[in-house]
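Before anything else, here's the structure in question.
In this view, the complex is presented without one of its protein chains, the others remaining in place.
Up next, chain A:
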Amino acid sequence: MTEKLVEIKDLEISFGEGKKKFVAVKNANFFINKGETFSLVGESGSGKTTIGRAIIGLNETSGGDILYNGKRINGKKTKAEHNELISKIQMIFQDPAASLNERATVDYIISEGLYNFNLFKDEEDRKKKVTDMMTEVGLLAEHLTRYPHEFSGGQRQRIGIARALVMDPEFVIADEPISALDVSVRAQVLNLLKKIQKEKGLTYLFVAHDLSVVRFISDRIAVIHKGVIVEVAETEELFRNPIHPYTRSLLSAVPIPDPILERQKELIVYDPSQHDYSTDEPEMVEITPGHFVWGNKAEMAEYRKKLN
């Protein structure tokens, strides 16, 4: 029986107030099972990072609920609740050059969380935790005294991963962790993330735009377009039976590393004006078990017809 670790219910996130109010995410509904890799894909500006940041409390929400282990975690929290939460949830950022403190040694960077939350018995214990983590991510203990600029992009991302994982989190939000990396290094980092997940039973939320990578790493995928989650399904189901027109367009645009297939490929262009939501309002519907699509009643009838 799968257990839900994170549940997002009717989530709305907005920035600014009054006339300037901008709703970045609306009506978001999805859940993340314990131990799985869940990916949020969409274009830049679609709100995928905003959702990730809202879960860890970096962005405030303006409506709806974020449940973690069944407990609401958005909105007001006591200091103790906040601390408990951020030691369980960790984040890995996109740009390993920008997210590491330039003036700190690797030893300090990885230990910072341990210091902040007093997560070690004595100096020896801290050292052991840090060096174990270094080995785990494929770095050497001698690297500890160095500074971030002495490392390559792939190594820096490993430091970013070590810093997150030394906290022994349950849930890791990885915001485009491999976008800034080269193809060969990308594979190393992806393999590492997978290996650690298996060993520690971690749950991942992957925020990404590269669908070929997402397909490789995810158990389930949510597609987001302009702040609206339009489709959620298991990875292979989504690639086999994409239903929402935006998902179909997105999948058709992914470059295929095969010249013959590329020549036969046809681009599907998504036109948002094809939806008429003026009277018949859309909602998230479970069209087949585990496969959710955003649409109104008329559209669902259409989608169902195509499924059969």
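One rule holds for everything that comes next: contacts are C-beta pairs under 8 Å (C-beta built on N, C-alpha and C of every residue); 3 or more make two chains touch, one makes a residue touch a chain; residues count from 1.
In the analysis below, contacts and distances are computed from a predicted model.
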Absent chain per UniProt: "Oligopeptide transport system ATP-binding protein", "PCMD domain-containing protein", "ABC transporter permease" or "Chemotaxis protein CheW"? "Oligopeptide transport system ATP-binding protein"
Omitted-chain contact residue, chosen from A:G70, A:P257 or A:P289: A:P257
Could you tell which one of A:N33, A:S87, A:T105 or A:Q188 touches the chain left off the display? A:Q188
Touching the hidden chain, out of A:E3, A:E43, A:E60 or A:D132, is A:E43
I need the residue numbers on chain A that touch the omitted chain, in ascending order. 43-44, 152-154, 182-188, 190-191, 194, 209-213, 215-217, 236, 240, 249-250, 252-262, 265, 267, 269-270
